[in-house]
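A single protein chain has been omitted from the complex, and every remaining protein chain is retained in its original position.
Each chain carries a letter (A, B and C) given by its place in the written order, and its residues are counted from 1.
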Amino acid sequence: MIKAGIIGATGYAGIELCRILLNHPKVVLSGVGSVSFEGKKISEVYPALNGICDLVCQSTDEVIENSEVVFACVMHGLSQDLAKKCADNGVVFIDLGADFRLDSANDYKEWYDSDFKHLDLHKRAVYGLPELYRNDIKGSKIIANPGCYPTSIALGLFPALNSGLVSTNGIVIDSKSGVSGAGRGLSQTAHYPNCNEAFAPYKIAAHRHTPEIEQTLSKISKKDVTVLFVPHLLPVNRGIISTIYAKLEENVSKSDVRKAFENSYKNEKFVRVLDDGNVANLRDVKCSNFCDISIHIDDRTNTLVIVSAIDNMVKGASGQAVQNMNIIFDLPEDMGLCFIPTTF
Amino acid sequence: MIKAGIIGATGYAGIELCRILLNHPKVVLSGVGSVSFEGKKISEVYPALNGICDLVCQSTDEVIENSEVVFACVMHGLSQDLAKKCADNGVVFIDLGADFRLDSANDYKEWYDSDFKHLDLHKRAVYGLPELYRNDIKGSKIIANPGCYPTSIALGLFPALNSGLVSTNGIVIDSKSGVSGAGRGLSQTAHYPNCNEAFAPYKIAAHRHTPEIEQTLSKISKKDVTVLFVPHLLPVNRGIISTIYAKLEENVSKSDVRKAFENSYKNEKFVRVLDDGNVANLRDVKCSNFCDISIHIDDRTNTLVIVSAIDNMVKGASGQAVQNMNIIFDLPEDMGLCFIPTTF
Amino acid sequence: MIKAGIIGATGYAGIELCRILLNHPKVVLSGVGSVSFEGKKISEVYPALNGICDLVCQSTDEVIENSEVVFACVMHGLSQDLAKKCADNGVVFIDLGADFRLDSANDYKEWYDSDFKHLDLHKRAVYGLPELYRNDIKGSKIIANPGCYPTSIALGLFPALNSGLVSTNGIVIDSKSGVSGAGRGLSQTAHYPNCNEAFAPYKIAAHRHTPEIEQTLSKISKKDVTVLFVPHLLPVNRGIISTIYAKLEENVSKSDVRKAFENSYKNEKFVRVLDDGNVANLRDVKCSNFCDISIHIDDRTNTLVIVSAIDNMVKGASGQAVQNMNIIFDLPEDMGLCFIPTTF
Partner (left out) sequence: MIKAGIIGATGYAGIELCRILLNHPKVVLSGVGSVSFEGKKISEVYPALNGICDLVCQSTDEVIENSEVVFACVMHGLSQDLAKKCADNGVVFIDLGADFRLDSANDYKEWYDSDFKHLDLHKRAVYGLPELYRNDIKGSKIIANPGCYPTSIALGLFPALNSGLVSTNGIVIDSKSGVSGAGRGLSQTAHYPNCNEAFAPYKIAAHRHTPEIEQTLSKISKKDVTVLFVPHLLPVNRGIISTIYAKLEENVSKSDVRKAFENSYKNEKFVRVLDDGNVANLRDVKCSNFCDISIHIDDRTNTLVIVSAIDNMVKGASGQAVQNMNIIFDLPEDMGLCFIPTTF
């Protein structure tokens, strides 16, 4: 049994990790760390866990000491020293935050106003999007688990960009995320009477996931990609829909597109390319590790519309983190992750 | 592997059974029956099942032929002949409808305006509330799976009535159910703009679950119990909260109550009696087979307030049905049912 | 034009008062007070008011100085000195908080842990439930605007208690309120992922509105009434449903009940007694000053079930406050309050 610990266990990604890891046949949850609730049972914070998990929240150090793999769900800026401590102790480190996602210290500085502290760790960190970087993940001990929006977008665009079917110019990404994406921390944004029966974009063309999205898309296309990314806050608990608009290159046929998508994902358990006539809906991936993708061609404007749906807390965070863990520890990649989406 | 078939698989209880049975380590889903969608893949009706289950909807007879156990999710009145056919074929029959829940043909006539057709089957049918009737279930081949409201109410009141702590007179039950309880069939009741941001009771003191509730409570108390039961439609997808008001008998102390509840359920995996100071919330049982119960005493009016929370589609329907199957087939009772509630 | 000011204008009751008063043909909004947002435009806090109201938030004193009537939407304990200041300046004071609702200093001490400061003011304060106390309100300059739950409950029970149709013993009140009732202040209770798709009671038999409810019901019945009151948090923005259970006295007929309700409210514009066969729904009173009441008799248990629906922010707070103002200033009681409920 792998001893897995969670730092920041009482946040939403942390508690979702608990839900997944407690179900995992090869994992024992070795510790849950929480600064705010140290000394309290996690089931006091989340009564859903009553009788299922009675672990008491510990300090960061205690969690690291007792674990072979540590998942960190903390604010950007805080993961780097945790990663160092894990590296020094031979503990696999899977970061659900942003500290190791960007290759460029400049980008990190520009978008997060922070600095790279341990350059060697940054070099060894692997961007943990299994469908694209499975082989790199296998041998790594530091994983930058992708952001929720970037996951939905990279998986949605990968086949089209990788096969050169669409222009790398003028890509527009209109994403919509459920409120759990805003976290457990209190804010007017997530205050019920303020966001229920409401809807709007936010951080228009200014969201911190932008450089991460562009980095991945650029790697796929092997040229610099600049996108226009506009996230919206959706009055649902879970899920992300990214509606992606990309100009088709000349002479690309509908069947070229379909083939590219089907070939890209034919061996991927967690990516489902929908048949023509269907539209990806976040309802159909809820509480699961699936990414559903539907593809639509508008002949009138020669545009490919890609709809990519994930559960922001599973494939967009904790499920993908466990998928990375499975790869690193040589377990079947879908172990503990075969949640069937709840249909309602 | 047990071959399990579902009749009425495309209704909400049916699809929830799919979700559970597809996950069950000792079951193979042998057939899904649907009158409305015969010949169509179930994943066309519920795209959530894409790539997970590609069974094609069959006729009732085909399902029965290929199964060792059949779950029926059909309108009342339709199960009796299905039960007969299963009995004749040696197939275990678990009815999620109302046909076998009532002992009295008169009650059935009065509340459902239908008749008992196969009296011998009615005699052999067992009311499948495992926490109360586990032993009877074990040897049975026809199970009347309890209604959603009755499940939450019987589990909530059992310890108090069984120990004679509350009066059997004047019990008031104010229940609230999520909209999935109204089923997949279209109606203004479940039309989004009509029930979102709305709330009201319905079938006040006239809901068909009333005689079922009273039958169980009467058996527990060994005297005739008449209750006032008022259900409400709650604008959420899943879950039931029953708030139950019962007069305490004289000289019953707070600790008597607590002891009765804790003793009743100390060996029950799926019933969680919450500690003092906590209140059962449907959020904390969502997508799980738990029934959470909190108990509250109002000294000013000498009333016991019991709050009982279930997921109406799991413990209130399909989860409990599988629990019954596990018992009948001598499997661990919680097999395939250890869903951790989603916290959001 | 009456100069009306609001203290605590940026809370939910305050902003709802803005919405109503800005529409009122005989009122000019003379000032909006806010401690948290002093110096800021109210339309910056609530962009819904952009271009409609550009008032800048002021201090309490400024608001009082410029007003003939002041509405106070502040935490209990803070209204008493405001009332004093208004009284000293000849300004009508309508308190949407709890400070003047209870006649008994002991009750106030017990439930709010605070003291009466200005006994003379408490004596002059009138409980502003117009349908019951219209005449007293007319001559008053200090109004205790009723709580939201108590409004729905007092209006619901008044005809039955006033006509002696139900027992004053054993009344059970199961109420459900939309989240705006929890106010604009941040809390896990109102954090979207925590209360969306969730439901539970809270402060069971311990809510501060209990003594206010009992005080009004006791006055109506002319004897001491003790009730069991259990509020629930409902995942909708607005509205309260109170489901009220009261034992019918002997020999009370269905038509006695109907007559009592219809006679009580036949001249009341804002109370609608629904015809038999209908059930009050908070949807049908949303954004309006109506209280809808439906009455249901359960012969099996000889119980009267009263369903009372209001918009907690209108008839349960700001609308009723303006209704009180209209009475005091000798305006038509419904002036500025004829909002037709939004049907969705």
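Here is the rule we go by: contacts are C-beta pairs under 8 Å (C-beta built on N, C-alpha and C of every residue); 3 or more make two chains touch, one makes a residue touch a chain.
Small disclaimer: the values here were computed from a predicted structure and weren't measured.
Chemist: Kindly state which of the options A:Asp174, A:Asp256 or A:Asp334 is in contact with the chain not pictured.
Modeler: A:Asp174
Chemist: Just one of C:Met1, C:Ala48 or C:Met75 touches the chain that is missing; which is it?
Modeler: Looking across C:Met1, C:Ala48 or C:Met75, the contact with the absent chain belongs to C:Ala48.
Chemist: Among the options A:Lys3, A:His232, A:Lys254 or A:Lys269, which residue touches the chain absent from this view?
Modeler: A:His232
Chemist: What is the set of subunit B residues that contact the non-displayed chain in the whole complex?
Modeler: On the subunit B side, contact with the omitted chain comes from 12, 178-180, 182, 184, 186-188, 190-193, 195-197, 235-237.
Chemist: If you put the missing chain back, which residues of subunit A would it touch?
Modeler: Missing-chain contacts on subunit A: residues 170, 172, 174, 176, 193-194, 196-202, 204-205, 226-228, 230, 232, 234-239, 241, 243, 245, 247, 279-283, 286, 296, 298, 300-301, 303, 305, 307, 309, 344.
Chemist: Name every residue on subunit C in touch with the hidden partner chain.
Modeler: Per the touch rule, subunit C residues meeting the hidden chain are 12, 15-16, 18-19, 22-23, 46-52, 180, 197, 237-238, 272, 274, 278, 281, 283-288, 292, 313, 338, 340-344.
Assume only the chains that are shown with their structure count from here on.
Chemist: Counting only Cα atoms for the centres, state how far subunit A is from subunit B in Å.
Modeler: Those two chain centres are 36 Å apart.
Chemist: Rounded to the nearest whole Å, what is the centre-to-centre distance of subunit B and subunit C, using the mean of the C-alpha atoms as each centre?
Modeler: That gives a centre separation of 39 Å.
Chemist: Send over the residues of subunit B in touch with two or more other chains.
Modeler: Residues 197, 237-238, 281, 283, 286, 344 of subunit B each touch two or more of the other chains.
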